[in-house]
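Read the structure below first, then the notes.
With one protein chain held back, the other chains of the complex are shown just where they sit.
All chains are identified by letter, namely A and B, in their written order; residue positions are counted from 1 within each chain.
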Amino acid sequence: MKFGIVRFPGSCDDVDALLAAERVGEAAMLWHAERDLQDVDAVIVPGGFSYGDYLRAGAIARFAPVMEEVAEFARAGGLVLGICNGFQVLCEAGLLPGALLPNVSLRFICRQVGLEVVRSDTAFTCAATAGSRLSIPVKHTTGRFYAPEAELDRLQAAGQVLLRYAPAQNPNGSARDIAGVANEAGNVFGLMPHPEHAVDPLTGSADGLTIFESMRAQVADRISV
Amino acid sequence: MRHRELGLTDAEYELIVAKLGREPGHVELAMFSLMWSEHCAYKHSKKLLRRLPTEGPHVLLGPGENAGVVDVGGGIAVAFKVESHNHPSAVEPFQGAATGVGGILRDVFAVGARPIAVLDSLRFGEPATSARSRFLLERAVAGIGHYGNSIGVATVGGEIYFESSYEQNCLINAMCLGLAPRERLIRSAAAGPGNVLVLLGALTGRDGIGGASVLASAELGEADDAKRPSVQIGDPFAEKKLLECSLELLDRRLLVSLQDLGAAGLTSSSAEMASKGEVGLDIDVAKVPLREPGMESFEIMISESQERMLGVVEPDRVAEVLAVCERWETLATPIGEVTAGAELRVLRGETVEAEIPVAALVDDCPLYDLDPAAPDRPLYAAPPPLLHGGETPDELLLALLASANIASRRPVFEQYDCIVQSRTVRRPDAADAAVLDLGRGAIAVSIDGNGRRVAGDPRRGAAEVVFECAANLACVGAEPLGLTNCLNFGNPEKPHVAWQLTEAVEGLAEACEALTIPVVGGNVSLYNEAPTGPIFPTPVVGMVGKLPDAARAGRLGLAHEGDAIAIVGSFTPGLACSELAKLRGAAPEGPLPDLDRASAAATHAAVREAVRSGALASAHDVAEGGLAVALAEACLAGGLGAEVALAGEGGDAELFGEAPGRAFIVSGAEAALRGAALPGLRVIGRVGGDALELSAGAVQFKVALSELRAAREGGLVQFA
Partner (left out) sequence: MRARVLVRPKAGILDPQGQAVERALPALGFSGVRNVHVGRLIELDVEDPAHLPEMCEKLLSNPLIEDYEIVEAS
């Protein structure tokens, strides 16, 4: 199992994502200007401030050469995980529904939050239990998930909402407490909380590992089939 | 007289003429005015600073380099430094604070270290009565977060205090620490005549022209708005690329030396590099890439545009350097070369615009002796009383917890990314010092200062700052390796400020000697003075220590029901200069309680060992608000109550008196506490329940944790 972590100018949590991925498999950096995905089994678009988040968070990164390959990889069914800025990039690229808007407080918020696992029968949550609670930090200024009401209804009905903020813990005003959504096919997933910053009790929590373990299990299944 | 407008005295100007053997030209005068400013030449503080101990077994780079560096073992070095950005922040707090962070980050990666953490020490006027102070607080915090969060360096700690003496002169001190493999460390000394000078990073514009001399060395007056155009704008995205680019250049061994461009821009960076390397430099300003057309040579030489570095490169490696920079989308331009001479020459194509002996710029600025005199009457007015007498001890406790100086800093620290880079073992509010995992072992860091206590008793107050900072490290089990300081004072040409400065430096030196902690770098910010008088004298100390096992790092919160709670250390708290005295409207007047430096140092060592051995479940130093506040903080951090009986009569001094850096509140299994050889150990109670229950003499009260929490959490949130 090999993860590829996209590195844009301005990525900040790229090394953290690499270290987290290495806890469950191999991992390599994917340079933004290169089109080579190095035969990875899954791609992580990490957090940070790609291209300074100038214009809009994620707006410029989606046009990086590597992102064309990531989009192709996703269309072919490859697993793509977007964390924080990566979630914003995937929304801007149209690989995920919705958009991320400035937090209601207009402030950067760094806080450990509780997340509820909505579904555990997906590529990104199969190592967790539905209904269980994960403790994972958020840290962002632009994390308020938005989609039109009808689209939100559709996302819920289609089971694309995988993680919600626990009651009274929605840090940013996200619609319907949505913390993470998948695409229709279920192979692309974005979330604002940082699972790569919850992989070791020494630094706060190991609950985020479950996301990476789920991805490993999914890839292992696919290979064995 | 032009030189006077540039801040040079007539005598200094005459000295410049003597050194050059002629009248200086336009560019030369601009360069001298900056290099001979207080900000660059430390002309009123340099002699005093020689008093501070700078050597120790772990020191790899001491004062004078971009940042101090200590050895943490295993081939790893930690670089760190604190610097002020007070005057720019008073003019424009968001950009002032942001570029303060940007500048201190560059100081750290200029020595080859990857920045891993930022801490900040902030001072403002009273938020309850000053809209300006609330504005400065909000914007400065936002600026710090903007820069640190965007560049991916964790802001892991800091401190904020509010006093009316900072109303016109807020203090924004930023500290950064970074990690380097020892072999990647690099000095700033230029070397090798014929080597190429390469300017890295942002375009040069008219940012901060005159900033170093006008903004940093003159008292702020009425016309501050007119200075706004010269504020530097920070671009953390550009710095992130510059950082990655610089570290890659160093990893590939492509640089001979490296220096960041800070105050006084190209002038000071090039002069410092030439001086340390005992070489000359030629710079062609026509080659410097500009953001604005029509910039004059002197403007290019003193521009304070941010996110720039200067590197020395061997000629046959220039192409490789430019290629690495291009990959990181970082501009790199050869702008000059190292020469065998002793002059710094500024050229514009073929024309020589300046030719100055490097020594004249860097070493020959006159150093002034201070003329200290203790003030014959109080310097600071008494604050308006917020308590009016008749309050019960539990009411006093709640008032202290809710006071702006003691209340929870959560509304501020939640605006900072404290976890990026995956090293943060102790986040803000979890322990007295931040703890960062290194894989093998860990480091701890804290930043402290208490201007009110230094105002009341400069020598002892300054010593207390060092002891308090070291006590914070002891609470997590860390042994101090070195410290950096920032001396924020008023106008040193006034005898009473000179006295504060002299006494404070003596206090710092005595404390460093007692604890055997070397000073590896720092910064001085003088002239923090408004028409109403000087700021409280505010030496700020940042300290770095190491601990063998991150998993055993101490916590401040009570941990287990039934644990014993004890006081450790010799401790005779007093109300002079305390938070309670302030709330009651007392002016800051000493003397402060006696500080037995040897005994306090021994207490620190014992607490440190007890934390490392696992004997303590929690440790917290007794500081602002005294014993009762320290107990309440330990309860709230652990989410557990306590039942405590003190030995005394329950007077205000016993409950709320202060003597920071000398005593600790610890908890743990009683047998473990008693077996841990802790000096002056007195078991005073038990962990348990959901209230703090305290008795002393006739005093007895019980306050629910929810009530304590509401007071502490609510104190700052209304302002921040």
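The rule is simple: contacts are C-beta pairs under 8 Å (C-beta built on N, C-alpha and C of every residue); 3 or more make two chains touch, one makes a residue touch a chain.
Computed from a predicted structure; not experimentally measured.
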| item | value |
| --- | --- |
| Which displayed chains the unshown chain touches | A |
| Contacting the left-out chain in the complete assembly, out of A:Leu19, A:Leu37, A:Ala59 or A:Leu202 | A:Ala59 |
| Candidate in contact with the missing chain, chosen from A:Leu19, A:Leu37 or A:Leu101 | A:Leu101 |
| Where the missing chain touches subunit A, by residue | 55-56, 59-60, 63, 92, 98-99, 101-106, 144, 146-147, 173 |
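Here is the rule we use: only the chains that are shown with their structure count from here on.
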| item | value |
| --- | --- |
| Subunit A and subunit B: spacing of chain centres that average the CA atoms, whole Å | 36 |
| Subunit B to subunit A touching residues, read off their complex | 142, 145-146, 149-152, 235-238, 240-241, 328-329, 413-425, 427, 437, 550-551 |
| List of subunit A residues in touch with subunit B within their complex | 9-13, 15-16, 19-20, 48-49, 51-54, 107-111, 137, 139, 141, 194, 196-197, 199-200, 202-204 |
